[in-house]
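Heads up, one of the protein chains got dropped from this complex, but the rest are sitting where they should.
Moving on to chain A:
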Amino acid sequence: MRLPSGGTGITREKELSFAFDGKPHRGFEGDTVASALLAAGVRTVGRSFKYHRPRGIWGHGVEEPNAIFDVKLAGFHEPNARGTTTPLADGLVVRSINARPDASRDRFGFLDRFAKFIPAGFYYKTFMWPSWERFEPRIRAMAGLGEIDREWAPKAFSSHVHDTCDVLVVGAGNSGLRAALAAARDGRSVTVVDEGFAPGGQLLYRSRTADGEHAEEWLASTLAELSRLGVTIMSRSTAYGIYDHNLVCVAELKKATNPPISHRIRPKQIVLATGAIERPLVFPNNDRPGIMSAASALFYLRRHGVRVGERIVIASNNDSTAEVAEAFRVVGANVTEVSSVANVRGKNRVEAVIDENGRSIPADALLVSGGYSPTVHLFCQAKGKLAWSDERAAFVPKDEVQGVKVIGSANGDFRWRVQASWPTKPTKERAWIDFQNDVTSKDVALAARENFRSVEHLKRYTTLGMATDQGKTSNVNGLAALAAFTGRSIAETGTTTFRPPYTPVSMMAFTGYRHGQLFNPVRRLALETEHRAAGAIFGEYGGWLRPAAYDRDIQSEALRAREGVGIFDASPLGKVEVIGPDAGLLLDFNGYGKVSTLKPGRIRYGLTLNENGSVYDDGVIARLDETRFLVSCSSSHVTGVHLRLEDIRQDLFDPTRLSIHNATSRWATLTVTGPKSRSLLDSLSLGLDLGNEAFPHMSWRMATFEGGPVRLARVSFSGDLSFEVSVPQSKAASLFCALREAGARFNATMLGLEALMILRAEKGYIVIGKDTDGLTLPHDLGIVGPRDKRTDEFVGRRSLFTEWAQEKKRRQFTGLSITDGGGPLATGAHAIERVTGKSRSIGFVTSSYFSPTIGKPIALGLIENAMERQGEIIEMQHLGAVRKARVSAACAFDPEGARLNA
């Protein structure tokens, strides 16, 4: 009930309306969903995870196990919001979860009567026949928390903020603020993060500080001084994880309808002033609505002007509740204090409390305090170790961790004296330990009886501490129960491992802006706009967005390039320059074929190998002058080749005599290919003799295009006369226009990557990684010269002479021609050999197309002993169907290369 006055956290002038389970309610600005529901007298706010027991609000912060809601506001949806940390807003639509139709009339409530038959581990033991999978969907639907609204998509995206400071204080309570003040007075830069709505922690609802000062006055003057000293205080900001080298991750909830902002702060010093969390007491029916944390009841009274009951019983094992009793008496409640509780009457709300002497005390609220557990999660994440303290009835930090200091209640420095009262044996009626996951002391006893005596086993067997609250209220009671039931001390029993995140963090906080196009950004061509205008259909190739085709009919695109001329954007091709007097030697070492013997103006094709001998990349290298080479590696290997060259330069060469420069993105390259390519380029008047004698295959020339440099390379991936024309990126568009304009007279076609793949396959040109795999050695491709002739060292050389490399039965690269009159083979189809009725794979198809040039299907593959098998007809199997193919030369078109050297 809301008192007529009071509540330091609310603004009574600003009324807000919201709905809970379809019923309208009102609250004030500054309310949380929890405080507004308590003010409205709503007791049952949800149903428990497993038994569907009615549950009420327990706490006032992130420790809350029961008040979990589905919350919608102005298009924003949160399926598992804690009512205690969700600010009330006008128009907020709140629904209870795990309850149908709602929390007060849940149709699965009957399950509680069968509790005896569904103890811990029940599902695993029972639903075994015929299979767990048969039952799982229905069981999952009956248990659990909120549901994701699949229609909903976030309108805003989480920002990622990276920051640093001298001192990061986690927790803006009494101790945290004192530490922040001391550091700031010392001239250090200080940031304070706190998960509450306002800084202050307990000072917001306790009347005195730990040192006896007037809490409100001390807080006001301290905050004023911190502000003067330039200390940043972030509220509603949860430090949910500490990672290596003092990285603290913080989720800040700034706007109700936005996902959290993700802060990654790297301070020099971390101060953990994270406080302590009040524990429940373990007694029969201790989960009834109306039973709540004594500190939380005081919080709601002082912050929100809410009196949680008229006839209040306070059960406590420590002296922190003296102030609570006093405060409720002042506001006119009838308060009875007891040291322990035997049972509770009432189902949907507390009606009476039975004390240890069997006396029944009529009550509408039962406030409990079972002592305090220091919030040591972050300390433990930073590899801190804990020690059990009998005196404080809590696990407290033991040894110091470098760079992390724990102070105040988090360090076990409470001002309260605790008389520990742990469960000694399971009670006849169920007593709850974990509210959120429905674990009772009987379940802990069952686990102990079945020999799940380790805390980690207990956790997994009973799910104690595994819910979204991660056992913030339940862990220590659970450990104490296990210790008692197994005849050990709590210290011997130990704790489970604390892992991030401390509180659930929305996945949106991690995603940030990395979604859609930014999830894995593609590299874009300088000419993308021009290609789109030319009707290109784009695809992603090795991280680049490239024209796959310009025509739905790829066959005709390929054929037109073969018969006339095609224009292809080859810009992503690598252009790594190796410069210096030792450049040739470095490339000799890097590659399979020798490069240093190449003459300036000439180009050579070659492979590079891995140290294990397998083929890593292929491409051409042009010698620009005596000391400069241009490595044209394949598009997807540019970064790898660059790093590898750097590696070799610094590790094995004198780096002062060499320089590696990746110029790939400086140049745009358009390839003109086909029998008419020379005529087309001639019409551009580049002032260059393009004739076969002046400019032969595998050579390059410089010329001038629109006052700037243009580099022409006569290399070919199509098997036809081809020129790669490269200009600086700034000239890309005008080169494209010039080629298109000139091309119109030759009926030139734009050539996409898919059609080019057909052209190269007709010629038997390989694509590394497609026609080769991690086991392919250069001699499997039929390239044996460097292995047999070179006498100098190069990458992968030793591996070409291992026993394995020289095995007889090796998969070799080959062509496959179709002999059964059918269409193209499936890529990946296996070649089968049958020996004594058993079939065995002897290789597979790596590339397969219908060739428009020769008018029938072609294929390439890696087949065992393909060189010896030439002409042999083999069986190809794919998805049960068997086809026939002849092992044949990889090059199916123009084997003499007449068109290439035209």
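The rule is simple: contacts are C-beta pairs under 8 Å (C-beta built on N, C-alpha and C of every residue); 3 or more make two chains touch, one makes a residue touch a chain; residues count from 1.
Assume contacts and distances are computed from a predicted model.
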Per UniProt, the name of the complex member that is left out, chosen from "NADH-ubiquinone oxidoreductase subunit 4L", "Sarcosine oxidase subunit delta", "Cell division protein FtsL" or "Spore germination protein KA": "Sarcosine oxidase subunit delta"
Listed residues A:Ser339, A:Gln419 or A:Thr802, member touching the removed chain: A:Thr802
Which of A:Pro119, A:Gly539 or A:Pro655 contacts the chain that the document leaves out: A:Pro655
Interface with the undisplayed chain - residues on chain A: 243-245, 247, 264, 266, 611-612, 643, 646-647, 650-652, 655, 660, 793, 797-799, 801-803
